[in-house]
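The complex appears here without one of its protein chains, the remainder shown in place.
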Amino acid sequence: MSVAQLAGGRVAAVVRKAATRDPLVIAAVVVVVGVAVMAVFGQALAPYDPDAIYVGPVSAPPSLAYPFGTDDLGRDILSRVLAGTAPSVIGPVIVVVASSLLGAALGITAAWFGGAVDGIASRVIELIFAIPGLVLAVLAVAMFGKGLLAPTLALAIAYVPIVARLIRAGARQELGKPYMAALHIQGVGSAAICFRHLVPALLPALFAQTTIGFGYAMLDLAAISFLGLGAQPPASDWGVMIAGGQPALIAGAPEQSMFPALFVVLTVLAVNVLGARVTTWAERGER
Amino acid sequence: MRTTRITATVAGAVAALMFLSGCTARDDASPNTAEPVDSSKLVSSLPAATGEVDEVTWALVEGEPSTLDPAGDYSLAIPNLCENLLQISPDFTVEPGVATSAEWVDPVTFVIDLRDDVAFWDGTPLTADDVAFSLERNRVETSAWFPAFVLVDTIEVTGDLQVTVHFTAPDSTFRDAIAGAAGAVLSKAFVEQAGDTFGTSTGGVMCTGPYVFDEWTPGTEIVTSANPDYWGGAPLVGTLTYTFITDGATLANALLAGEVDGAFNVPPASRDNFAGSDSGRLVLGPSTASYSFGPTNSTGAGADPKIRQALSLAIDREQFIATVLHGLGEPQSTFTPPFAWAGMEAADQYTAAYDELAAPELDLEQAKQLVEESGVDTATPLVVAIPAGAKELSQTAAIIQAAGAQIGLTIEIDERQPTDFSQIFFDPAARESIDFVATVGYLDAPGVLGYAQQFLLPAELGGFFNWSGYSNDEVTADLQTARTTLDPAASADAFIAAQQIFAPDQLQVTLASAYQTTFLQNGLTGVTTSVAVYSSPWALHLGSE
Amino acid sequence: MNAGVVRTLAGKLGELALTLFLASVVIFSAVLLTPGDPVAALAGGIRPTPELIEAIRAQHHLDDPVWQQYLHWVGGVLTGDLGTSFVYKTDVAALIAPRIGVTVLLVLYTAVLIAIFGIGSGVVAATRGPRADRAVLIGTSIGMAMPTFVVAILLIWVFARVLGWFPVYGAGEGFLDSLYHLTLPAISLAVLYIAFFSRITRGAVVGQLHAEHVDTARVRGIPRSQIFRRHVFLNASPQILAVSGVTVAGLFATSAIAEQAFGIGGLGSLLTEAAARKDLPVVQVISLLLVVVFVVLNAVADIAIAVIDPDSAKPRRNA
């Protein structure tokens, strides 16, 4: 059985279990699935070409034809929110996937070998930890110019220590348990101990951290776009739309900022709820 | 049950957020009034103030200057500090200033006579030495004002208060140029002493203007105060402080909340907010500013006049003005804006010629045909570069993009940081990856030749922005004649002859001219409200009503 | 002072020095990794002549070996010579110095808000019954999903458009006026962290409420308030302190968002602006400064924890 299967099977089971007992989780799953659908099919679902100007009146309030209103160039905000989903979501996904993989690898390596390896790994973790994610992202922008790629990679690195610390602590705790000693004495190979016993034991914590990390990554990347350092026009993620709608906000047309903001908040909220509940259920299942 | 109640409450909270976020009724009228403005109602300056004001805070929309050296950066803080030899009036006529007279004594000799009562802030009297030094400073290639001096042979001090400039050829543009920042007067002793720090927050500047430089707190403000010994009379404002607000929304907030007393170039997007303000007023003035885009390469589609003409035909100017400028501008037929010659002797001649030019029109069919005729490969996307952070230009780019899409051209937008963006202007490599650059340009001093020389002449004759390799011997000859003919009428004839040839080629696709926008708190008056603010001490008459 | 605390202090100083050294290497190497020639940036928009290039290279030691450049940079930073801004051509110290005050004030203000409302609501959630717990849970769920800039523009909208109670631009002058001006920025920065601290506090307090030593105190008849103060909150405080250093240090970075939204000329807005303009010397110095703040605050938090809990100072032997 591969790690992926183990992970998929377990996580799916836990989610299923959680959802049957908890309507809030159902709501969160609906939002997450909805956002995922928007990310994949956003362009197709958009009622108008998101970049086409003057599809409606300029800065119009929400109406039947333009449910979220239009922006300062007469573009349909709903279409833009839909089209902006993918760039808003892909960044955080890359950040959490990359940081989870790197962090888990680093944390497990440190806990597994201990001693000098642990010492070096821990120092690397502390070092990265000492540079706040936003600063690392801004530094990356200063070096490589604006755009989402550099901050995304920078955040992926910045998030590594959080995962690595968690996994290192969890792995040390797990490795200290007698069943690990029993497997060792049995002569089970290191790879088998690691991937069949240790990694599955750490997956719930990793999954929970991943959801929390996703939320933070989304907020951080949106903030970077808001600061004008991220997605560059005409590519427009939610952070850019929120920033771009500010003059209209002052002018009494809040929808240009608020609808994308609502989607950021809803997505993060749903992912957080899901992560928290899955953690609770996973913990209960373990005890 | 517990969980359902949480669901209900979270759902409720989200609904409340949604309610807040836009489903509320508008608290004022539709925000997109973009009524055109009657251009005859534009105001060049507000009535001079009569009352003193202790302190005025002025926001600089262009942001914090990198230097206060007039040769180094364009900042609206500079004209109140450092005067030019001649003064530009709000209506763009040139008047004596520090120089009582500045005239041609023969076709290649220009004599500048100085006032005898001008002193620097530190009390040292202004001498011809200082003026010669100041002009000489601009004769290096790295100066922003170098082009004005290309025909200068030598600069000579010919008296305590007289400087004589010798030319290699007559230069009809020189007098107007030194009314701009090319003629800024600096203290020789101070500049030499300050060295590299001149103009920086630590080094400061030493000039003769109506306001004295006090302090520059980087990131926060520049504080200046009235020069009590100003030769033209001390200003009524005790302390004039500049803050830096580049973000349009923040600026609007600050102005509407009364945190800032005034600003130039306020974003047109906030027009309705300003118009509805109880605390201050939006004043519209004439300007030379215009929105345009032009080619950056001698190869590729951008260099093809047909493509430029096609794009021009595909862009609805009225819609552009309504959307981007919120009605605060008007269509413009060529890159040289009419206000540039408003104060010149041959103004009528220029106006007549301008009126004969074809006004921009919308014709998609013809545009598509031109694209076809041009034979360019429409599969290759064209790249438009714009400076980052300017909402109006990113809207402009989006509009160009949409226009391109309508006539079968794919256009990409490359938003660049100020440093990267400025690279475009001096580094050919930086231009390679782009086809067009969209900008807002303005002429800070009177004169019609500026754009024409830079865009149309061969590089070695001063065509610094002639990146598309435009070359027309007739135009070149006419423009050279216009510059080297001191007789205004003859010079105008030469320019007009050239303009008739080059205008249709749209070396810059001009989209619209923008009015000068000024927001000022009620109770204050006296500022210049035309484009002359860039080169004249605009706060000299500022004060209370 | 307890031996454990001394040990923590000594250990922390060593770690601090090492982390700072490594961080300075990482931050310094940013220049080396940056594509393009720094000379172009240093020349700043002017067409550089060969002589000018030579002069710039010499002035900024660009021809020295990398390690010498590093030593030169670090030496400069240590002696107060923070380098020259690519954009402003002035000493970086002159750019940074006047902005530190407002950012520190903003961060402190925010920290106070977080402490009062975050810890306060966490304690309420943990001790005032399921109804309060639920209310706080809902509040923090939403709070944790509210990005700083969304809170900022909501506040601007409400206060600029509707209420007008607080200024929405600038940092004000003088202490009280500054506090008045920084209220909305501080709230916008605090919301996310209030939710975070509320969660942490609630978890820590609940954990201690069920701790066995609290049973001991209860069976001995110690009054509730005293149990809470001396046994529950005291024992929960290391967990809260542990995230405090990171949080306050992080605030220095995220203050960029509030500073940008409210037009405050602080360190954060300078950092953003410098990054946008690729003004690397400024970005480097501010980054290093933030790392220093982070390391120092974390060390302070660790020492505070060691004072409360001397056992935390004892290094554990790896089994």
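So that you can tell them apart, the chains are marked A, B and C in the order they are listed, and the count of residues begins at 1 in each.
As a convention for this text, a residue touches a chain if its C-beta (ideal position, glycine included) is under 8 Å from a C-beta of that chain, and two chains touch if they have at least 3 such contacts.
Note that in this section contacts and distances are computed from a predicted model.
Asker: Would you mind picking the UniProt name of the chain not drawn here, from "ABC transporter ATP-binding protein", "Cytochrome C oxidase subunit IV", "1,2-phenylacetyl-CoA epoxidase subunit A" or "Dihydroorotate dehydrogenase"?
Answerer: "ABC transporter ATP-binding protein"
Asker: Among the chains present, which touch the one that was left out?
Answerer: Taking every chain of the complex into account, the missing one touches A, C.
Asker: Where the complex has a chain not shown, which of A:G69, A:G91, A:G133 or A:G228 is the residue touching it?
Answerer: If we include the chain that is not displayed, A:G133 is the one touching it.
Asker: Check each of C:V124, C:A217 or C:A256 against the chain that is not shown and name the one that touches it.
Answerer: That would be C:A217, which touches the missing chain.
Asker: Which chain A residues would touch the chain omitted from the figure, given the whole complex?
Answerer: The missing chain touches chain A at positions 10, 111, 129, 132-134, 158-159, 161-162, 165-166, 168-170, 172-173, 176-179, 181-190, 197, 200-201, 216, 220, 286-287.
Asker: In terms of residues, what is the contact footprint of the unshown chain on chain C?
Answerer: Within chain C, the residues that touch the unshown chain are 2-4, 6-7, 192-193, 196, 210-213, 215-223, 226, 230-231, 234-235, 239, 242-243, 245-247, 250, 308-311, 314-317, 319.
The rule we apply is simple: only the chains that are shown with their structure count from here on.
Asker: Averaging only over C-alpha atoms, locate the centres of chain B and chain C and give their separation in whole Å.
Answerer: 40
Asker: Among the residues of chain C, which are close enough to touch at least two other chains?
Answerer: Touching at least two other chains: 141-142, 156, 160-161, 260, 276, 278-279.
Asker: When you check chain B against every other chain, which residues touch at least two of them?
Answerer: 6, 10, 14, 20, 27, 247, 253, 256, 388-389, 417, 420
Asker: Contact residues on chain B for chain C in the complex?
Answerer: Spelled out, the residues of chain B in touch with chain C are 2, 5-6, 9-10, 13-14, 20, 27, 64, 66-67, 141-142, 196-197, 200-202, 217-221, 243-245, 247, 250-251, 253-254, 256-257, 259-260, 388-389, 417-420, 422-423, 425-427.
Asker: Any idea which chain C residues touch chain B in the complex?
Answerer: 40-41, 44-47, 49, 52, 86-91, 94-95, 98-99, 130, 134, 137-138, 141-142, 154, 156, 160-162, 164, 167-171, 260-263, 265-266, 269-270, 276-279
Asker: Using the touch rule from the top, collect the residues of chain B that touch chain A in their complex.
Answerer: 3-4, 6-7, 10-11, 14, 17-18, 20-24, 26-28, 30-32, 34, 247-249, 252-253, 256, 267, 269-270, 272-273, 319, 322-323, 388-389, 391, 394-395, 397-399, 401-402, 405, 413, 415, 417, 420
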